[in-house]
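Left out: one protein chain. Kept in place: all the others.
We just call them A and B in the order they show up, numbering each chain from 1.
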Amino acid sequence: MDTSCKKGSAIIFFSGEDPEEPVSLPLMLQPMLFCPVAVWVAQALTDAGVEHFFVVCHEKYKEKALACFPDGKAWIASDPKEAPGQLASFLAENAKGPVLAVTQPVLISYAGARQLTSEESWPAGDAASGIFRADSGTLLGSLPQTEDLLALCTSTGEQYLPMDETLVIPILSGFDLNRTQSAGRRSVVRRHMERGVYFTDPETAYIDPRVQIGSGTTVLPGTILRGGTVIGNDCEIGPNTMITNCKVGDGTSVNASQLNDSTVGSQTTVGPFAYIRPNCTIADHVKIGDFVEVKNSMVGTRSKVPHLTYVGDADVGDRVNLGCGTITVNYDGQIKSRSVVKDGAFVGCNANLVAPVTVGEGAYVAAGSTVTDNVPAESLAIARSQQTNKLNWANKRKKNKSQKTER
Amino acid sequence: MDTSCKKGSAIIFFSGEDPEEPVSLPLMLQPMLFCPVAVWVAQALTDAGVEHFFVVCHEKYKEKALACFPDGKAWIASDPKEAPGQLASFLAENAKGPVLAVTQPVLISYAGARQLTSEESWPAGDAASGIFRADSGTLLGSLPQTEDLLALCTSTGEQYLPMDETLVIPILSGFDLNRTQSAGRRSVVRRHMERGVYFTDPETAYIDPRVQIGSGTTVLPGTILRGGTVIGNDCEIGPNTMITNCKVGDGTSVNASQLNDSTVGSQTTVGPFAYIRPNCTIADHVKIGDFVEVKNSMVGTRSKVPHLTYVGDADVGDRVNLGCGTITVNYDGQIKSRSVVKDGAFVGCNANLVAPVTVGEGAYVAAGSTVTDNVPAESLAIARSQQTNKLNWANKRKKNKSQKTER
Partner (left out) sequence: MDTSCKKGSAIIFFSGEDPEEPVSLPLMLQPMLFCPVAVWVAQALTDAGVEHFFVVCHEKYKEKALACFPDGKAWIASDPKEAPGQLASFLAENAKGPVLAVTQPVLISYAGARQLTSEESWPAGDAASGIFRADSGTLLGSLPQTEDLLALCTSTGEQYLPMDETLVIPILSGFDLNRTQSAGRRSVVRRHMERGVYFTDPETAYIDPRVQIGSGTTVLPGTILRGGTVIGNDCEIGPNTMITNCKVGDGTSVNASQLNDSTVGSQTTVGPFAYIRPNCTIADHVKIGDFVEVKNSMVGTRSKVPHLTYVGDADVGDRVNLGCGTITVNYDGQIKSRSVVKDGAFVGCNANLVAPVTVGEGAYVAAGSTVTDNVPAESLAIARSQQTNKLNWANKRKKNKSQKTER
């Protein structure tokens, strides 16, 4: 018998509507932490070697259900009449020997998933899990005369009865999600710890099961990692950081910041208190400092955006220094335009770059200038008024004020 | 017997000074999480249907004690000689049948409060709670010849002996508060969960018992809600957000921000990293973005204050756009003045509005301008210098520097 095939495939039932709760969304599609229960199931089983999924789901939730599984790895059956034939094709193509059937909403821990797919015989605990192991040959033989796939799986399969109730936790109601999600969080964090990630506080790390984290990385308290986020090795993430759908390189620190749908390079520092909005590409060895927003922009290698700056719709080259208070003026009330700051340019503090505008290679912008025209390479743009000192002004003002008060 | 009256009233004893701790404040007035223990007692009993409170308290703490109970719902007795007569009047007016007497500092969970006011007979646990149920008729009959109200309640009443020690937790010392407050937090969060609020992590939500939260709202980790805060339905609050005494509408998100003593409308987004100080009214469909402070101001419907902006002492109309870096200059070192930005105005980036000043309806302020005079409606205010490009300046500077270095 081919071992890899033993692990190969699973049948997942999305029970239609939960009979007890007044919600229409199946429990398998309700969010636990930041993604549907089914994503947790898919991730745990995938981690343990399951490669092919056969999903039985109501027509209405077909697309949502499909989105819970790795791309191209799931078949969907939503028409009860066609389902037996579809399952027969699925089994013929993807299964030999045992097949797992998840017949009700559950949280499967990573340890639980490993036991489920193990070749060893299952433990004889006494808690029902709703997960069965059926022989694909037996299923194939019975399918032609079967209408109820779920009944077939439970009647011909062997139920997994875990010794330890943290391995698989049935989810019976929406209210249950509150209880199971903390177990789910612990299971995910534990897996990262086993792979060399260090958590200052495993209890306050909120990590989506899809997230990947490299070894040697430290996660500080209050950190939320969501979606398809991938963190490199030897990073420091947190505290109080939220990263959604980002790719972060190696040796990068992200401190008390929020990052969305962007790419951040290696050896880069972000924060504290930075906000990176979607569609940014931040290169290696970059400093994105405090009170900085970056949106829909590129920032090149070794550039610095240290503080109180807005980089929006901009292409910032390598080795650029954007002084404190620099603002890319990307919106004139009617349209949005891009700013370009070329390699080695230096923009002084509190400068405005009124887009569309280009600051050339190695050019300087004087502090306090509002730049509306392009700045040629190696040039200095300056747009500010001469300073006047009105001597003794403060004293006179005090005098005037006291005169006023006297009157 | 009238059921509603069974639930109707309670006698609360603020024991004077804790004999063991060197503090003068009664334990009932010491803070647990963010408000006195007595507030927790009042909220739990009110939630379970108690409507009238008779509070026995030392003269010195009369006002503080009164402030712990819903407005107009508590009688205070501070003079031991007058107390029996006052209680007689209270009972005659508000009670029939059983009356609850809380004779020592306790934390009462919401589940505990429901059991206390239930018509069913109390459980026969073995842990003393210090809470008694006395018959109001019996009390009334004994009051004329009674000096010690507490002794009367404990001698004629039946003590509540909970089966489960999380239902009512006696607080014996200030140090105990550290233990009971986590139980209190859980009880409050549990009640919100039952009412349809979703918590990413119930263990890191810090919610004052007076706070109200609408169903469908998600509370992310590290969120602190204090005082009389009321959050609407379908909001997203947190992570790492602190809201004190605010009213927030429906469908609003508040992300990594701090809000105090203000009103925020519906479908509005706040943060990440925003700071709303007292006396603000933020309308519906508003965006208060990152690194924005708003203080003592109004911001109208569909206006945007996206980033790095200070709105202080300002009246901002509807559909206004305040560009990045906009600052209302509200203080000249002597007095504070207000800025007015009328409907549909557009203020460019890094602009200063020197109050008192008005930007008219539909008017524009050019980026980088310091506006000291009113801007008429539909006009453009501009106050900035012409840009000059000094060609090849950077190269010359490098040359000068290297010459200097050579010398």
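Heads up, the rule we're going with is that a residue touches a chain if its C-beta (ideal position, glycine included) is under 8 Å from a C-beta of that chain, and two chains touch if they have at least 3 such contacts.
Being a predicted model, the structure only gives us computed values, none of them experimental.
> In the whole complex, not just what's shown, which of B:T117, B:S136 or B:N240 touches the removed chain?
Selected residue, touching the omitted chain: B:N240.
> Which one, A:G8, A:G348 or A:P376, makes contact with the chain that was left out?
Checking each option in A:G8, A:G348 or A:P376, the one touching the absent chain turns out to be A:G348.
> With the full complex in mind, choose from A:G8, A:G184 or A:G222 the residue touching the hidden chain.
A:G222
> Touching the hidden chain in the complete assembly: which of A:P105, A:P239, A:G300 or A:P376 does that?
A:P239
> Given the full complex, what residues of subunit A touch the hidden partner chain?
Within subunit A, the residues that touch the unshown chain are 193-194, 198-204, 220-222, 239-240, 255-256, 272-273, 289-291, 307-308, 321, 323-325, 334, 346, 348-350, 364, 366-368, 384-395.
> With the missing chain put back, which residues of subunit B would touch it? List them for me.
Counting over the whole complex, subunit B touches the hidden chain at residues 33-34, 175, 178, 181-182, 185, 203-204, 206, 222, 224, 240, 242, 258, 273, 275, 291, 293, 308, 310, 312, 325, 327, 329, 331, 333, 350, 352, 354, 362-364, 369-373, 375-376, 378-385, 401.
What we mean here is this: only the chains that are shown with their structure count from here on.
> Please tell me the distance, in whole Å, between the geometric centres of subunit A and subunit B computed from their C-alpha atoms.
Measuring from centre to centre gives 31 Å for this pair.
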